[in-house]
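Complex shown without one protein chain; remaining protein chains in place.
A, B, C and D label the chains in the order they appear, each numbered from 1.
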Amino acid sequence: MLPMLQVTGLSAGFEDVPVLDGVSMTATPGSTVAIVGPNGAGKSTLLKAVYGLARVRSGRVVFRRDGAEHDITGWPPHRLTALGLNYVPQTDNVFAALSVRENLLLGATARPRQALARMERLLVEFGPLRTVLDRPAGALSGGQRQSLAVARALMSEPVLLLLDEPSAGLAPSAVGTVFGHLARLRSEGLTIVIVEQNARLVLARADNAYVLEGGRNRYEGPGPELLQDARVVELYLGGGAHATTPATPAAADQ
Amino acid sequence: MARGNQLIRVLAAVFALTMTACGGASSSSSGNANFTLKVGMVLPFTGDLATYGPSLDKSARMAVKMVNDALKKDGINVTVQVAGSEDDQTTPAAGVEAATKLVKTDGAQVVVGSMSSGVTLAVAQSVAIPNNVLLVTPTSSDPALTTLKGKNQLVWRIYPSDLLQGAALAQAMGDTFGKSATINVGARNDAFGTALAQEFERVWKAAGGKIGQEVIYNTNQASFDADAQKLASGNPTAWMIADFPPTFAKMGPALVRTGQWAPAKTFMTEAMDNNDSLNQIGAPATDGLRGTAGSAPAGPSADAFESAFKAANPGAKFTSFEGTSFDAVVLASLAAVKAGSADPSKIKLQMRAVSGPSGDKFGWQQLPDAFKAAQQGKSISYQGAWGQIAFDQNGDPTAATYVLWQHQAGQTTNLKTFPFGQPR
Amino acid sequence: MNASLRGGTGAEVDRTRLLEVRDIVKRYQGVAAVDRATLNVAEGSITALIGPNGAGKTSLFNIVSGFARADSGSVRYRGRSISRLPPHRVARAGSVRTFQQPRVLRRLTVLDNLLLAGPRQPAESFWRALAPGAGRRDQELRRRALELLALVRLDDRAEAYAGVLSGGQRKLLEFAKALMAEPLLVLLDEPLAGVNPTLRELLLQRLREVQAGGGITFLVIEHDLGSVLRVSDEVAVMSEGRVIFQGSPEATRRDPAVIDAYLGSAEAIVASGTPG
Amino acid sequence: MLDPGFWSFVGLTAGIYAIFALGLQVQYGLAGLLNFGHVASMAIAAYTMAILVVRFGLAEWQAAAAGIAAAMAAGLLVGLTSLRLRADYFAIVTICFSEIVRYVLLNRQDLTGGPEGTIGLLGRGQAAAYNTDWDSLIARVRETVSSVTGLDVSRDILMLLLIWLVAAGLLLVVRRASVMPWGRVLRSIREDEEAASSVGKNVFARKLQALALGAAIAGAAGVLYALQFSFFTPDDFEPLVTFFAWVVLILGGAARVFGVPLGALLFGLLFAGTRFFDFWPLSLLDSADRAYLRLIIIGLLLIGLMYYRPQGLLGRRQEMLLE
Partner (left out) sequence: MSELPQLIVDGLVSGAVLAIAAVGVSLVYGILHLVNFAHGDYLTFGAYAGLGVTALGLSMVVATVVAVAATAALAVGLQLVLWGPVRRRRAGLLSSFITAIGLALVLRHAIFLVVGAGSRAYPVDQFSVERLGPVRVSISQLIAISLSIVAIAVIGVLLARTSIGRSMRAFADNPELAAVAGVDVGRIVLATWLVAGALAGLAGELQGLIQGAFDPNMGWNLLLPIFAAVVLGTIGNAYGALLGGFVLGLVMELSTWSVLGGGIPASYKYVVAFLALILMLLVRPQGLLGRRARAL
């Protein structure tokens, strides 16, 4: 099966500061792909570069859907949204001054048809949002915001969702809720590329995973396999970690 | 004054005109009668008073043309030339810049301008007086101009000082409403309005009258209704309002809307003595309106001037102040011809002699005769388009008599003429 | 007051508690970013402050450095409460911080960025700046600034605008700037993030050198645990607004609560209590 | 057209604007403060001086010093109340403050002469003058110069020299201070207040100082303006004057001290030079239309200058893009 998203040798950054240095990855339709790695590895930048928010210096991003192939390298976000991609940023991912309802409807900008019906359907899944529909999003708790951000992205009926650290700064119960949403979306066949700090959480759930470090590909493989890989833990806890730590990766996979 | 034969005069005139056309004519301000008088205009074409400047410029240029025609007709070898018209942007600094340019680079000997007293005072102090140039302001009415330090007869004005106007108004209103009546006073918030209001109130109270509300309103504000409400309130005997037509076009209707105000119980000044403007503002705000004006051949002569202006400047707006800049140009030219020189220090000595009140009377339509008389060194009492202007020793117009005008059924008429003693 | 904070009370100061943070609470819109955090920094140590994103480390830094005011709790520095001091007073007292997103002064040169941080500059007063010889102190500072720039290998960029530096270079500049202030305590917020591996080693090495040589104490927030655990004497781990552990690097690596907090748990469970 | 009489006037006006904009340079170019009510400082200084001379009989130089001090005090007042506001809100507070000052000057006729201006300071019918000593001083200088050199130097040329002398002095002082640590602290505040306070700089006090110093310099411009024009009214201090100072500053290059005199000269040239746009075919237009056209051309030139050199004459594009 041809991948839905194919990133080849992508170098990108902001202004004159390069962050990514020739990163490649693919995501097959319906799969969940995790991007992990220590801080500063370029994980978020990878998502932003795919979504037209970081300046691409070289490399190619290809998106395939319904048999058509689009070279989307450097496309502006609104065209990508129309094509069926969406992206949930890590922070500042709701319009604080707008109501929850407006946030949701805004997500449908690229696909305005039957937006209300879609919103109703989403509100079945994202039940708690219904009670705060007319509150400004700025007044929501962290978990509600994250739910809202995901729901807003879904309003554009994407087939590929890019998520940047959805668990960051959330209380554990809220993390549970958000990952619950993701599990359901996965079961509905949505392709997900997720950057996550909480490596154990995400690797356990990923069909495939890429470990980045210093703006380059380091390791890749099926998520649970990588989770067993001591080298990954080493990358996180640093040089001496696996020498002094008694086999944490195994213990972690409860 | 030497008199050459006809041929030489014609040749000289042709020469002068050619030089003028080439723009290179240099003024010869010698004692003989062959000279070119350069007049420059400093007027507000932009800024707050932009609605007036262009019309005053047009009437000044109309005066230049009529003066030249008259001089030609008389065979007098004098040409009045427009040195230029510069925009003072209704700000003193730009006004000084404009006047400096006219005087220094265009060689103007007479400056006509400006309208707002602030600009005129600045131009007088910074340009006219130090450079020994004659300044005739068409409309500045600030009393401060009278006592301006060191002006040395270089500064003159056509519009009367508010001191005079305020006292005349008080007298006329006292005659009409009784000296102890209560008057509400409204005034635009500028030098003209506030000075007139204060002077009127001073005289009115001194004579035993009462002042009800006093409303000083900003001219550029978004709405006048609250101001009008206040001005109309308190059930006074009558109103005195110091304003110009364009602002009163906003204030008047607002006053009518209060339902507590009556134009027939309101006095204004000669700034409003213009049929056209009053009709434009509309009868509900102007019908029965009265006001004072320095004694003038108003009525037919003023109307004739308005028609002449409109004929000469098709499509131009008539603001009612056009006569002032017209008269400024004519008076300065008359004085120059009488002095036989374009030298401002000589012209200034003749300004009073051509303005009256003594001497033969010449209206603004009799310029050839007036110039002939001036060339012959006679005293003239010029009956201007704005009114009779008889300068006093301070360069202010005086009027021995005032008229009381009223606007009724679309017509402005003079109700009566009344004698008025100078306050000084 | 500044002077006394800086040096006057040396005799009574408890050397193990140069900085003493007690029960700090800070809420933003009802959510506790810092939740009864308690922490000690011993004089002369390098103390690492680690923990996952959103644990409240930077919020705690903001409170310690005077940029934010705690809702409750106390911060004592050299035995004195600094909870209510504005940032510039805290800095003048010798406690200097860096920022996670390097706050370099973009339209000042790299050298000027450093010179700015130099202490005791009389010509920072307007009138003294006009006096002859006002530039003399600058000459002294310049020598030290160039040394520090050489230390972080930015000496060749001294005259460039700081705004053109790369992210990593900016981090290095921030580090140098903190040292330029002749501090007693430096709070480093993720000094290694975005710094390339060679410079990273350099920076760690410098950190050690400076600590050993200059008697400067460091409190370091860092995600690169491998590096930071290597150089630190003491480690404090924050999670969900609390300091859940404070101890030696070795003990940190072995602590299961720390590992859970850091790598995350496979299931979203509430992290269990604070160790003593 | 090249008559020195006119251009010396243009030059001295430009000099006053240079000093005026230099105050803004300290406030914005160095400290990053968006002061949109700068003209208030000028108004307060000029009026304080005139009122003290006319009503309280102070010596002119004392009154001038008091005027500058008053401008400075007003700057401090605005700063103390409003400096903690966000930059754009601070901008609007300052412009409102300057309008309040202007309306009070306009309406408190008993104190200020009202719309009539300073000439009415003694009340109706008396022409008040606040610069008699100054004028006689200038006259004496003119006499001395002509007796020594035989040249008749006009008042404007003397003022031109004096004003630019003051401008040069202030420029050099500001320039000197700005390359010293003092300027560095202010520029650091302009770039990032928190970064500055993190290395021990008292941001609020510094901003207040910059505001007061800028106000004092603008006050000096106000005093010179008063001395040059011998007379002024509240209309001289409309908000537009502040914006013209901004034009001067940005034209020259906001962060460059020597951009200020250059910007002022360009600005003066723009307004005065366009008065000579009366050649064919413009000469076919009537005076009013030419006046409109002149301001249209000034507007277009401003747009063009900002398009082709958004960083100003002396500004560095790189610096602007780093903003």
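To be clear about the criterion, a residue touches a chain if its C-beta (ideal position, glycine included) is under 8 Å from a C-beta of that chain, and two chains touch if they have at least 3 such contacts.
Model, not experiment: these values are computed from the prediction.
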Per the definition of touch given earlier, which of A:Asn86, A:Ser167 or A:Thr191 contacts the omitted chain?
A:Asn86
Could you tell which one of B:Lys38, B:Lys151 or B:Lys250 touches the chain left off the display?
B:Lys250
Touch assignment to the omitted chain, from D:Val174, D:Ala288 or D:Leu314, lands on D:Ala288
Residues from chain A at the interface with the omitted partner, ascending
51, 53, 76-78, 80-82, 86-87, 89, 92-98, 102, 105-110, 112, 138, 152-153, 156
Extract the touching residues of chain B with respect to the undisplayed chain.
45-48, 50-55, 189, 215-218, 220-227, 229-230, 233, 246, 249-250, 253-254, 256-259, 282, 284-285, 315-317, 319
Considering the whole complex rather than only what is displayed, give the residues of chain D touching the chain that is not shown.
81-82, 84-86, 88-89, 92-93, 95-97, 99-100, 103-104, 106-107, 239, 243, 246-247, 250-251, 254, 288-289, 292-293, 295-296, 298-303, 306-307, 310-312, 320-321, 323
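Assume only the chains that are shown with their structure count from here on.
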Chain A to chain D, mean C-alpha position gap in Å, rounds to 55
Between chain B and chain C, tell me the centre distance in angstrom, where each centre is the average of that chain's C-alpha atoms.
76
Calculate how many whole Å lie between the centre of chain A and the centre of chain B, each centre taken as the average of the chain's C-alpha atoms.
78
Which positions in chain A touch two or more other chains at once?
none
Going by the touch rule set out above, what shape does the chain contact graph take here: line, ring, star, complete or other?
line
According to the definition already given, which pairs of chains are in contact?
A-C, B-D, C-D
For the complex, give me every residue of chain C touching chain A.
29-31, 52-54, 164, 166-167, 190, 192-194, 196-197, 223-230, 240, 250, 253-254, 259, 262-271
Write out the stretch or stretches of chain D touching chain B in their complex.
1, 3, 5-6, 9-10, 13, 106-107, 109, 114-117, 119-120, 124-127, 129, 154-156, 228-233, 235-236, 238, 271-272, 275, 278, 286-288, 290-292, 294-295
For the complex, which residues does chain D have touching chain C?
173, 176-177, 180-185, 187-188, 190-192, 194-203, 209, 213, 255, 318-319, 322-323
